[in-house]
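Here the complex is missing a single protein chain, while all its other protein chains stay put.
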Amino acid sequence: MSNLLSLTTFLPILGVLMLLFIPKDSKSVLRSVTFVVTVVTFIASLPVLIGFQNNADFQFVENVPWIAAGPFAMRYNIGIDGISLWLVILTTFIMPIAVLSTWTAVEEKVKEYMICLLLLETGMLGAFISLDLFLFYIFWEVMLIPMYFIIGIWGGKNKIYAAIKFFVYTMAGSVLMLVALIFLYFKGTAAGMTDFSLLHFYDLRLDPATQTWLFLAFAFSFAIKVPMFPLHTWLPDAHTEAPTAGSVILAAILLKMGTYGYVRFAMPLFPDAAHRFTPLIATLAVIGIIYAALVAMVQEDVKKLVAYSSVAHLGFVMLGLFAFNEQGITGGMLQMLNHGVSTGALFLIVGFIYERRHTRLITDFGGLSKQMPIFATIFMIVTLSSIGLPGTNGFVGEFMVLLGAFESEIRWYTVIATSGVILSAVYMLWMFQRVMFGELDNPKNQKLLDLNAREIGIMLPLIALIFIMGVYPNPFIEKMQPAINKLIAQTKTSSVTAQLPVDQVLPAGHPVVAPAPEQNPAAEQQNVPAEEATPAVINPHDAK
Amino acid sequence: MENLNSYLTVSAILFSIGTIGVLTRKNAIVIFMCIELMLNAVNLTFIALSRYLGNLDGQVFVFFVMTVAAAEAAVGLALMIAFYNNKESIDVEDVNMLKW
Amino acid sequence: MDMITIPAVNMTPIMPEIFLSVLAMALLLINVFVPSGQKSYIGYISFIGVIAAAVLVGTGWGMHVESFNGAVVQDNFASFFKMIFLLAAGLAILISDQYMVREECNHGELYPLILFTVVGMMLMAAGTDLMTIFLGLEVMSVSLYVLAGFNRENRKSNEAGLKYFLLGAFSTGFLLYGMALTYGATGSTRIADIATFAAQQSLPSSNVMLLAGMLLMITGFAFKVAAAPFHMWTPDVYEGAPTPMTAFMSAGPKAAGFAAALRILLVSFSTMQADWSQLFWVLAVLTMTVGNITALRQDNIKRMLAYSSIAHAGYCLVGFTAGNPTGTAGIMFYMLSYTFMNIGAFAIIVLVGKKGEPNGNVMDFAGFGFKHPALAVAMSIFLFSLAGMPPTAGFIGKFYLFSGAIQKGYIWLAVIGVLNSAASVYYYLRVMVYMYMKEPTEEFDWLQVSAPIALSLLISVTGTLVLGVVPSIVLQYAQEAIKLI
Partner (left out) sequence: MFDNVWLIPLFPLLGFLINGLLGKKIKNETVIGGIGAFAVLCSFAVSCMTILKLLSLPGEERLANVKVFTWMTCGNFNADIAFLIDPLSCVMIMIVTGVGFLIHIYSIGYMHGEEGFYRFFAYLNLFMFSMLLLVLGNNLLLMFVGWEGVGLCSYLLIGYYFHKKSAGDAGKKAFVMNRVGDFGFLLGAFTLYWFMGHNFNVWTIQFTELGKNAHLLPTGGVVTVITLCFFLGATGKSAQIPLYTWLPDAMEGPTPVSALIHAATMVTAGVYMIGRMNFLFIRSPETLMVIAVIGACTALFAATIGTAQNDIKRVLAYSTVSQLGYMFLAMGSGAFAAGIFHLMTHAFFKACLFLGSGAVIHSMHHALHHVHSHDDAQDMRNMGGLKSKMPLTFLTFLLATIAIAGIPGFSGFFSKDEILWQAFANPHHGQLNYLLWGMGAVAAGLTAFYMFRLVFMTFFGECRITPKAKDHLHESPMVIVIPLIVLAGLSVVGGYIGIPKLLGDLFGGIPNYFEHYLEPVFRLSEEYMAEHAAHGVAHHSVALEWGLMGTSVVIALIGIGIAFALYVVNTSIPAKFTATFPALHRAVYNKWYIDELYDYVFVNPCKALGRFLWKGFDVVVVDGVVNGVAKVVMSFGGIIRYMQSGFVYDYSWSMAFGVVVILGYYLFK
């Protein structure tokens, strides 16, 4: 089937339409239908995985005209390569789990909740498969809406603050990306491009100054989503307030949008700038790793602790990506998947005990191991995966990241980042100890029930993945390898150019991309007041 | 025609007087009168220019302005009456239910 | 003495105007004989009239006919805007009935007045002579003064009408003075002639009279589109006017203001673009910022949308500043989108309000989302569109507006614009917060959806979404339309 990707992406929308016709009081029907829809989506995505050829090309491509007006031509251009393949699979894989996870936790407004989940799935899948920058931006923004409602409606005490913070924070970043996107497009048209197709932009050689500005805009937007220190403060709030499924999806997939954005857009589109800002990004990543670990250590709320651990983990991802070598980027990609699985699982676990006790304060627990042995075992495995114990998935990713980063120019950052492995053990195990070990002295905890079949069923696939990816990661690596090699080539060729003196690269007086006469913005600007002129972006020579 | 400048100056002064009136007076009717003054200043400009340029466009324009001003006056006074009916005042100091 | 020969006048360009005027006058007459409980029929007839006018406008698409010695023209630009006006009027008529009945001021004159307003706006869009434009503007304004104060028994409505009238007339003074000076500088009121004159000047901006004339006219239009610092009337008038009229005013007249300003500035003063785009740059930033920032602190939802409407004018001014096909087509597209989404939002406000609208605050929407899910979803769509979230019309509109600016090199303007747009999200979200995330304080049991409003909502939602997903269907027309001027 040639339109397999579209099918996968829009199946959830079909599900939404079905849900609309189900009365809102038949909750179990609503849940079942949603679950079935997500499972079907997952099944629909499997042929993509199986049919995926191990090469660097985009596959399952669909490319039809969509909007064409004025200077713009947007296309419905989708496809996947080794980088997005796993993220798509991760998304379809996590969704049924997310739906199951709030089977009993969400009792009110079930219909709306399920609709939000399905819309969210479409948004996320769409963002991963878009090969048209404009289309990507649309999905990127669309994702916010259902997530906003999920946090805001079904969230905890402080849900409104968290939801608005989440939305406005992200929005503030992405609007700047929009400006950069448009600017990039006009750069492209000046070089003879006719649409927003990402593949064309890969070939566009921008001058370093332009790259710098564009990269900053993209990077800022993605950094908020990742989130990178110091733009991370929306995350603990959003996670803490969101219902379990929301947290799971947020951690497992939504945060990946940021890192994916770097891999897919910021790095290959602006390789010179990416290299130039590597020290900055690496610094922030390392600070994020250490900082988040330290802060996580002293958290009183389990969920917040896990949220901060996310920041640390994604710091590793960023570090790996900006190593610009195979191990680093592969490690980063693996770590993205790992984080999806293990942090998703952690949030599920937090959800389980929250559902039972309606508290997440560490001090309210203690000694649960005795009462809930199965839970304890699962929790332990996931914890270990999160701290990157060998044999679990977390290790493979973390190791590759550190190895790759160590081989690259950011060696010294890596040394500091490596100490993160100590801290992660500290905060995770300390939390685990306080929750699970010790005397079972709180009478409320003495009546807790162990996990039921549904909950075990949710966790089993995740646990299985934790081990599979830890013991035999090669299938995952093999599929993404060609795409990553291509990415490295894309970032490298340009950096070679960048090493030449700028004057050599640029014929005197002309930007690399020679603008058509009527579109030379510098010429049109002569009468514009100084404060609105933006020569630094427009003309590299002014920037110097 | 050196006189044109005099006409234009006069009308500019009239226009300014009208403007200042609008800015400073508190009675809605007086304000409206000041606006009428502004419009008539413009009319004067039109006429002078029309004469100076030797085409009739300006004069035709003035007719329209006068008509419109009349229509505006009708509507405006009606609105003031409606307001007066409810508030028993047409002082603009009292027209401040809607604010902030 | 020669016989006065009446020159053969081609009436086709103003057929819709004539049709609507005649219809409006006829309805005024008929109104006298319609018993007070039956005034809705006048509304229905008006609505049909609006559709008929739309058909008339539509059949003229693609033609270019000048008439009245170059005072009026029928071109795609005018037709596009006329469609927006008719849409605004149609939607406003649909939502008026239920509101006016509820507020007990369902006077028959309402609908003819709306039609007259449309006629005025159409003349503004079609006028190629300052005189025609002035006349259209005044026809529109005078009718609007009445519409704003239409609820005679309501003090807020009175006040709105009075304020609008006083300030509107005041601004007319400036506009008119500008026209006079322009006339003086160029010797003509024809737009084409002014353009010819300005083109002949080596440095047109050194002609003080011409420059002053242009600037004064800009201030006049700035008032109409509610650009800061000429925006002060907007919140008060929007808050006080009957809600359907607020909806109408926020969409139609603003579009008309842009139509006239676009034609004058792009045609007559195209050689002075460097001057006026500089001014518009400042106006755009001021307008966006003032509108958004003030809207953040509003509790009254109508007033909030009034400030938001100021902000939206600011976004359009960004496209205006660019003054290139992308930006100006963006304005046209945006005004159309805005008509859908804003009137849609006001329709919901009409529905939620009780008599006299004592519950016009954002807080009064608490829990609305789950009491009336369909309406709330519609409201959310409108709000997201206003906030510029894809996949709605509002996003595409903003995209084109800002693209125009970026294409022209006004990067920082675009940046300020998008940041404003991000800030605006907050107050739109706030409504949704109350709708979905707060416990209901009311049962909303008084709420009834009449067929006309349902229709208007259907049109608005469809328009907002369709324009968001497949904007090409309209954008290509806007592109064609902008080519002509």
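Should a chain be cited, it is by its letter among A, B and C, assigned in written order, with residues numbered from 1 in that chain.
FYI, contacts are C-beta pairs under 8 Å (C-beta built on N, C-alpha and C of every residue); 3 or more make two chains touch, one makes a residue touch a chain.
It should be emphasised that the depicted structure is a prediction, and the values quoted were computed from it without experimental measurement.
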item: Visible chains that the absent chain touches, using the contact criterion stated earlier; value: A, B, C
item: Identified contact with the non-displayed chain, of A:Val36, A:Ala105, A:Leu440 or A:Ile468; value: A:Leu440
item: Listed residues C:Phe85, C:Tyr99, C:Phe134 or C:Phe174, member touching the removed chain; value: C:Phe174
item: Residue among A:Gly123, A:Gly173, A:Gly315 or A:Pro473 touching the omitted chain; value: A:Pro473
item: Omitted-chain contact residue, chosen from A:Ala56, A:Met297 or A:Ile468; value: A:Met297
item: Residues of chain B (touch criterion as defined above) contacting the omitted chain; value: 19, 22-26, 28, 31, 92-93, 95-100
item: Chain not shown, touching residues in chain A; value: 165, 168-169, 230, 232-233, 236, 291, 294-299, 325-327, 330-331, 367, 369-370, 373, 384, 389-391, 395-396, 399-400, 402-403, 406-407, 411, 414-415, 418-419, 421-422, 425-426, 429-430, 433, 436-440, 471-474, 477, 481
item: Interface with the unshown chain - residue positions in chain C; value: 162-163, 166-167, 170-171, 174, 205, 208, 211-212, 215-216, 218-219, 222-223, 229-230, 232-233, 235-236, 275, 279, 290, 293-298, 423, 426
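One rule holds in what follows: only the chains that are shown with their structure count from here on.
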item: Pairwise touch network: line, ring, star, complete, or other; value: line
item: Chain closest to the middle [Cα centroid of all protein chains]; value: C
item: Relative to chain C, chain with the most remote C-alpha centre; value: A
item: Cα-centroid distance, chain A relative to chain C, in whole angstrom; value: 41
item: Interchain centroid distance [CA atoms averaged], chain B/chain C, Å; value: 25
item: Per-residue multi-chain contacts in chain C, two or more chains; value: none
item: Multi-partner residues of chain A (each touching 2 or more other chains); value: none
item: Interfacial residue positions of chain C with respect to chain B in the complex; value: 130-131, 134-135, 138, 142, 145-146, 149, 152-153, 155-156, 158-163, 165-166, 169-170, 172-173, 176-177, 179-181, 183-184, 187-189, 235-237, 239-240
item: Interfacial residue positions of chain B with respect to chain C in the complex; value: 8, 15, 18-19, 22, 28, 31-32, 35, 38-39, 41-42, 45-46, 49, 52-53, 55, 57-58, 60-61, 64-65, 68, 71-72, 75-76, 78-80, 82-83, 85-87, 92, 95-99
item: Residue ranges of chain C touching chain A (in the complex, touch as defined); value: 274-275, 277-278, 281, 325-326, 329, 370, 373, 384, 389-391, 395-396, 399-400, 402-403, 406-415, 418-419, 421-423, 425-426, 429-430, 432-433, 436-437, 470-472, 475-476, 478-479
